[in-house]
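Reading through the structure tokens given below for one structure.
Complex shown without one protein chain; remaining protein chains in place.
We just call them A and B in the order they show up, numbering each chain from 1.
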Amino acid sequence: MHKLKATNATRLLGFILLGLFLFYLSNTVDELRVYQGATVAMYVIAISSIILLTGYSGQVSLGHGALLAIGGYGAALVRNNFNAPIWIAFIAAILLAAFWGALLGATAARLSGPYLAGTTLALAVGLPSIANQFKFLGGEQGLIFDIGLPPAWLGQTFSQYKWFFWIAALTALIAMWWLQNLLRSGYGRTWRAVRTQSVAAELAGINIARSKILAFTLSAGLAGLAGAVLSMTISTVSPGAFPLSLSFALATGAVLSGVTTLGGVIIGSVTLVAIPEIADVVAHQVGASENATTNLPGLMVSGLLIVAVLFVPNGPVEQLKKKRSK
Amino acid sequence: MIRKNRRKLISASAVIAAGSMLLAATPAQAAEQGVSATSIKLGITIPMTGIASPGYNKIPGAMKAYFDYVNANGGVNGRKITLVVKDDQYIPTLAVAKANELILKDKVFALIGTLGTASTKAISRSAQLSARGIPSLFVNTGFSGFADKKAYPTSFSILPSYQMEAKVIGKYLDDNYAGKKIGLIYQDDDFGVDALNGFKQAGINFAIKVPYAAGSQGVAGVAGTWITKLQAAAPDVVILFGVSSATAAALGNAYAYKYAPKWILGSVGGDATTLAASKVPPAFLAGAKGLSFAPAPSDSADEYIKMFMDVNTTYNKGVAFDNNIVAGMTSAFLAVQAIKAAGPNLTRKGLMSAIEKGASTFANPALTPLGYSATSHVGATGYWIGTYDATGALKPDGGKYTVYTTDSGTGPVVLSNYKRPAMPAKGLPN
Partner (left out) sequence: MFQLLNTFLIGITAGSIYSLMAISMVLVWRSTRVVNFAQAGLAMLSTYFGYEIIHRFDSYWIALPVAMIAGALVAAGIELIFMRLLLKHSSQGAIASIAPIIATLGLLGLIKSIIGYFWGNQDVIIESPLSNVGFTIGTQTLALSPMKTFIIAAVVFMVLVLTFIFQRTNLGLALRASAYAPEISRLAGIKVDLVRTVGWALAGAAGGAAGMLQTANGNGALSPDSLEFSLLLAFGFIAAVIGGLDSLIGAVIGALLLGLVLAFVLTYVGGSLVFITAFVLLLVVLLIRPGGLISQKAGRRA
């Protein structure tokens, strides 16, 4: 089966080819799809941060939305106050979120599953109201996060959304490249060992707490980056953009992707973006009453979720692998 | 049967008229997005589900009902208005996504009635409404910023700002309760902070200010603590400047604790229908003061309210008639007037300049002057203050609407003698 052994070089080539394909795609699809593409790229980063945390280090977060918020605000503050270029704003988002992630991770390392879920949930409920306590965070309406117009050399007809997509897609590709290398490294193996055989891992001299805190910190950094990309696509950052439902959506996306493999992350991301729109269309075609059109999208999304968890719990990629190995 | 046929006849002749007009016009001129010879497509994104949706999710239905009424009577310049509704759950990210679907996929002519400051701001920025010249009509937020033509050139306000409201309340307190101890319950976000600025300008000093976090009114026990705080400070007059669920919670707990100061209810939370449905007995509210810029939903003597009630019965399945229905129909009414004024050759630019040029004199239900001009996109510019009666309905004092007008800046609050233009026959565009 494994005749073609993937090396670092071939994988890098794969990423570059994927990038070229996305570049080609961005020039052929219409503006709405380009905008949605940027959102997909945001989800790719955010969901992979959950995969790193849950699938590899075995920790559960129901409050990742809060970490995205920290990244979004960090990026906007740096951009607005120092007129920093976009990539510096993104790096600031990563560092700030990673810092808070490390603090949170230090607490989290002591907690088991549901207690950690409760803590992160309380964080996601509590954090947004902070924005109203400090004036520099802009209150309910939030801050502007304007990355500026696309450079002039791209031409007059080059749209703002295409520019968002290019930035988001490139960011996601770089993040994925880094993450898959990390997960293949000794760190990745350590995390897996800690998750599946924690006692054995401890006996083998692995510092479990430190390994978990590191995973939380890196996951938070990725989440912060996703938050910056999210804020870019809506050109603003406000507490309302990071509701509890975002945290839940990310956990959902991780399950749809398959929580133990990075390979399926695009599936979960596309599903999160596409399903509400598809459900909307179907609801309007089928639905006669207002009750039906209003509630059908929610029904379809929830139904799909339940079916996925019940029948494809480990995600489509793992499912395929299992089938092939049989 | 006859009526139906007549409607058909009217629409048929409208089609013919519009068709001949198109033929007469110079050929090959591309029509504006969302406009055809027989139709105009508008779009709204608003919370239809989610925690912010109760009440507001009635607005699109009310708009649709009025549009249907107009369509059934021949439409505007021969065009029928359709409204595409999207659910953004009050989440800015979703609001942008839905606005993009409306603009890029449904290809609407204009947005109308987007709700929430954060969502509206995000839509305006990210979807680049100004660069693309897409009108955003009558946004449902009291944030004064959207009336700023420089910052949001294609957005038009309708609601008076929270700051205006606070200034009007301040003036009322000065005139009637000088020297009394004043208390305030307010939402601790932009909504409340804008109001605090207005109260400050009006020179009001509070004996006690009770802030609450948005959403926390739903947490068991929270509203109870507001009342114990007020009881301890014992102000003579208490202003309730919160959303309707918070106002209902405050009044409900006050009733439970037999606490009865003089109440003044802000316009956002003071919807009589919502309060009547809560557990506050209407008699408890009797004598409280309330504000509005539109006529009270209970005022069936008002020609607009009467017409809206009829439209609501016929085209909206007679859902409970409240402030939200009035708000939705008012926006729809104003939109129809604007589209009519923009003429048969409808363009986005034309629509916006029609509002700038003429909307301050358009027929409309608001009891305060509209501030639209070439330099300003301010909608209603003030409030009338009335009293809740023993049935829980807000009634103008002495049967006459006393209207105060002001601005969102440092301008004074003045008593207005504005006379609203008469409603066109049957409430249809004339």
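One rule holds for everything that comes next: a contact is a pair of C-beta atoms (placed from the backbone, for glycine too) under 8 Å apart; a residue touches a chain by one contact, two chains touch by 3 or more.
The structure displayed is predicted, hence computed values, not measured ones.
Student: Using the contact definition given at the top, list the shown chains touched by the missing chain.
Tutor: The undisplayed chain, in the complete complex, is in contact with A, B.
Student: One chain isn't shown here. Among A:96, A:234, A:251 or A:270, which residue touches it?
Tutor: Among A:96, A:234, A:251 or A:270, only A:251 touches the chain that is not shown.
Student: For a quick check of understanding: of A:84, A:102, A:278 or A:305, which residue touches the chain that isn't displayed?
Tutor: A:305
Student: Write down which of B:216, B:387 or B:402 is the residue touching the left-out chain.
Tutor: B:216
Student: Given that one chain is not shown, which residue among B:132, B:279, B:349 or B:426 touches it?
Tutor: Answer from the full complex: B:279 touches the omitted chain.
Student: Contacts of subunit B with the missing chain: which residues?
Tutor: 48-51, 53-55, 57-58, 188, 210-213, 215-222, 224-226, 228-229, 231-232, 245, 248-249, 252, 255-259, 277-279, 319-320
Student: Can you list, in ascending order, the subunit A residues touching the missing chain?
Tutor: Residues touching the hidden chain, for subunit A, are 54-56, 58, 60, 62, 107, 110-115, 117-119, 121-123, 125-130, 132-133, 195-196, 198-199, 244, 248, 251-252, 254-255, 259-260, 291-292, 294-296, 298-299, 301-303, 305-306, 309-311, 313-314.
The rule we apply is simple: only the chains that are shown with their structure count from here on.
Student: Distance-wise, how many Å sit between the C-alpha centres of subunit A and subunit B, to the nearest whole number?
Tutor: The mean C-alpha positions of subunit A and subunit B differ by 37 Å.
Student: If we count contacts the way the header does, which residues on subunit B are in touch with subunit A in the complex?
Tutor: Its residues touching subunit A are 48-50, 57, 61, 86-87, 89-93, 96-97, 100-101, 104-105, 116-119, 121-122, 125-126, 128, 131, 143, 145, 188-191, 193, 213-214.
Student: Over in the complex, which subunit A residues touch subunit B? Could you list them?
Tutor: Per the stated touch rule, the residues are 30-32, 35-36, 39, 129, 132, 139-142, 144, 146, 160, 230, 233-236, 238-241, 243, 245-246, 277, 280, 290, 294-295, 297-298.
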